[in-house]
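Note that one protein chain is taken out, while the other chains of the complex remain in position.
Letters A, B and C mark the chains as written, and numbering starts fresh at 1 in each.
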Amino acid sequence: MAVQKNLRITEQLEAWVNDNKGHAVLGTTAQYIPALGKVDPGKLGICMIDEDGNYYCAGDTDVEFTLQSISKALTFVALSHHYGLEFVLERVDVEPTGEAFNSIVPFEIHRPNKPFNPFINAGAITISSLLPGQNAQKKFAYLKGFLEELLGHPLEIDKEVYDSEWATSHRNRALAYYLKEAKFLELEVEEALDIYISQCSIKVSVKDLALLGLILAYDGYNPITKVKHFSEEIAQVTKVLMVTCGMYNSSGNFAAHVGIPAKSGVSGGIMGAVPPKLHSQTYEFRAGAGIGVYGPAIDVQGNSAAGTMMLRQISKEWDLSIF
Amino acid sequence: MAVQKNLRITEQLEAWVNDNKGHAVLGTTAQYIPALGKVDPGKLGICMIDEDGNYYCAGDTDVEFTLQSISKALTFVALSHHYGLEFVLERVDVEPTGEAFNSIVPFEIHRPNKPFNPFINAGAITISSLLPGQNAQKKFAYLKGFLEELLGHPLEIDKEVYDSEWATSHRNRALAYYLKEAKFLELEVEEALDIYISQCSIKVSVKDLALLGLILAYDGYNPITKVKHFSEEIAQVTKVLMVTCGMYNSSGNFAAHVGIPAKSGVSGGIMGAVPPKLHSQTYEFRAGAGIGVYGPAIDVQGNSAAGTMMLRQISKEWDLSIF
Amino acid sequence: MAVQKNLRITEQLEAWVNDNKGHAVLGTTAQYIPALGKVDPGKLGICMIDEDGNYYCAGDTDVEFTLQSISKALTFVALSHHYGLEFVLERVDVEPTGEAFNSIVPFEIHRPNKPFNPFINAGAITISSLLPGQNAQKKFAYLKGFLEELLGHPLEIDKEVYDSEWATSHRNRALAYYLKEAKFLELEVEEALDIYISQCSIKVSVKDLALLGLILAYDGYNPITKVKHFSEEIAQVTKVLMVTCGMYNSSGNFAAHVGIPAKSGVSGGIMGAVPPKLHSQTYEFRAGAGIGVYGPAIDVQGNSAAGTMMLRQISKEWDLSIF
Partner (left out) sequence: MAVQKNLRITEQLEAWVNDNKGHAVLGTTAQYIPALGKVDPGKLGICMIDEDGNYYCAGDTDVEFTLQSISKALTFVALSHHYGLEFVLERVDVEPTGEAFNSIVPFEIHRPNKPFNPFINAGAITISSLLPGQNAQKKFAYLKGFLEELLGHPLEIDKEVYDSEWATSHRNRALAYYLKEAKFLELEVEEALDIYISQCSIKVSVKDLALLGLILAYDGYNPITKVKHFSEEIAQVTKVLMVTCGMYNSSGNFAAHVGIPAKSGVSGGIMGAVPPKLHSQTYEFRAGAGIGVYGPAIDVQGNSAAGTMMLRQISKEWDLSIF
């Protein structure tokens, strides 16, 4: 039975991968990070996982890629888990902003007393700098350990991507020095950037993203291993952030047309969390799911062009929107 | 049975009204609209309605007040219902912006090809101007008729509030002329403002807001009268907007701490839509609900100070968050 | 002797008109004001006047055109003359801004307690609204009378240009309502705009502009009629404004390459004030001069394309820069 179900769903996913593969032409690989710019833009893969631990995969699912901005959601979880949500929300707000993820304008104009949210670079670098640990190395080690526990396997940094970003992230340095000036950053700028670029360079697969999405969908609980990793409260705020700011400046459109809490990265990855929806109009994934997508050609907003289109189709067909 | 259930829930709501009434001191009535500024800031009332049509009310529920910005959500629904969602989304985007609801800055800076969303004044005035009808009067009549059909009773404008806003809305005139210049507005500025200020001045009660919230929670369907008023798609996008931009510049915090799709107005009203949530951790309103709140002392963001705090408590206790 | 001198200078000016006529192709007539958009873009004319009242004219000098933004300098003078400089500087600042002349951005961002300077539209409309007189008509009549006294002949409004601007100035209405909201404007918006658009629509010739420039160069004194029209202080601040903000967003470049206090308008007019410069390296206009230029094809900044280039050549050849 289960095998048949898997087959049917997998076949459906394969069809949708084929339907949407062509949308890769609407994007390009992230040219401003040389190591990301050179990958094959035509790839598209997806894995979904249900509450019983069944994976449903289609397309290019054997590729490893780096977390990039998807790490922002995970660092937020890791930090909140260690120090409590209140500690984090005192230091970073959770309000969406219509500005670019790396903009300095809203800081100069509004002079907020904390970054707008953890998913713009300013907020993300602040979050990284606050991770527990005496120095950058230990702070990053804490994050990596936290994620390895969630995933159940060791993680590695893509050294080439790390080096490429370290050398070219003038804009992030500008932002981080601005944060330093505004006294948002206790750590030294270069140390904070080291953690931030390290977390962006962690290698994952679509299977990994799917599992992480499932744990978020289940409010910090892994329904397969029966382990509670972090609190419901943390998971909920993370999903709020994914809906309001998870897909860069098309978060509103993604919420309207897809409606799945999701976080994307410029490597072309998307992590989606589909909460249980017992009154769903379809039977697929009524008990929730995690989704991992990879499609490295990104649109002008920074989201996987083909991946976004595919998720729109999937959400519509299987009624996965939380709205 | 039902009576007892009602009693218990109503008693609970009464307790929460009493708990939160004092938070009114954290806000003041909207001073920039003289007719709003002079009401009693200490009032606080709430009505909830369930799918069977039972009302659960507590506090100051007999007051009538004006829709103000809550009308933005309803005009969006009315226009989308008439011309289709696609028509509307071509003319107004659905992206949150971190700027003030009446800001001109993002237009000058980003020169978007449409207003950012229907809940900032620029988007709302554009939506109003597009309503079906040959002139301002007919356009407003269409909206009023649409709302009367939803509510099942006639509606009236608060003439004093209308006059007060008409005389003092220099900022909205500035915005509307800016829209005219940007060619977003086909209607004459004064006509568009007439519709917009008229819709803001419609008098409602917390019962009305609760019923409207229920219909949104039920995706355009009234479970009591069994009437389908508008499409699921329209309801979903409206709820996305309520989550991402419904509570002015604290929409993110409201989503994080309350998690109920909601739209507020500077008169102190809040309309909330609680979708069914069969896996809820409590039994109250598992099948969804509509919420109407009135508390005219508004905080710096423009939301009812006491109302927001009360909704936070209610959502937490009864697990009403969609996240 | 004088005739010969005139001849030589006039011949020189004629040569420079011919040299620079072609630069009109670098601009176009102001398309956003229909009545201005339709004039012949190829025209170029100049008149200079010396302290003895001799005119030196070349090119298309028989055309009448409207003052447009040149009126901003004159209204500033008229108001300062009536109420004193201190009164005016309390209400409008004299700081340059890098933003467009019709921008609302700096107001929202910086929330200044007065407009940045009298040469951006916000400052100019404020100045116009403050003119002495009980109503718009009388205020404009005061300005017109003041200018007629300076020029010694009656002035008229170009009704077609007035109507064209009145109908299309949505942006100025947006600005004016913004000013009203910010409480910078005591007058009603439509009245203030009536004065402002009236002053922009006053018809002048290059001879008129030259004479006005001479009076400014002579610190409010007409050396021909021996009449002192306004104080040295007013003239000096006006010339400061002409240097720092007189040529829209290329005022800095104009000062660097031409160095003559000047004010331009989108009709293609430029009024220049050449103060006495006894240590000049040439003999022409050592005792100062007034300049009027007309060249209706304006560049992206809003200045006469050919006129600006011609003034650059004249200033260099005759060492007219004040720097």
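In this section, contacts are C-beta pairs under 8 Å (C-beta built on N, C-alpha and C of every residue); 3 or more make two chains touch, one makes a residue touch a chain.
Because the structure is predicted, anything quoted here is derived from the model rather than measured.
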Which one, C:Thr29, C:Thr244 or C:Ser267, makes contact with the chain that was left out? C:Thr244
With the full complex in mind, choose from C:Ala30, C:Val161, C:Ala174 or C:Ala255 the residue touching the hidden chain. C:Ala255
Residue in contact with the excluded chain [from C:Pro41, C:Gly59, C:Pro106 or C:Pro223]: C:Pro106
In terms of residues, what is the contact footprint of the unshown chain on chain C? 89, 93-99, 105-106, 109-110, 116-117, 236-237, 239-241, 243-245, 249-253, 255-256, 259, 261, 275-276, 278-279, 321-323
Touching the unshown chain, chain A contributes residues 103-105, 108-109, 170-171, 173-178, 180-181, 189
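Methods note: only the chains that are shown with their structure count from here on.
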For the copies chain B and chain C, the interface residues, called same if over half of the numbers are used by both and different if under half, are same
Between 0 and 180 degrees, and as a multiple of 5, what angle does the rotation take that fits chain A onto chain B by Cα atoms? 180
Starting from the mean Cα coordinates of chain A and chain C, work out the distance between those two points in Å. 56
Roughly how far is chain A from chain B, centre to centre by C-alpha average, rounded to an integer in Å? 31
Report the inter-chain centroid distance for chain B and chain C in whole angstrom, where each centroid is the mean of the CA atoms. 50
Among the residues of chain B, which ones contact at least 2 other chains? 105, 109
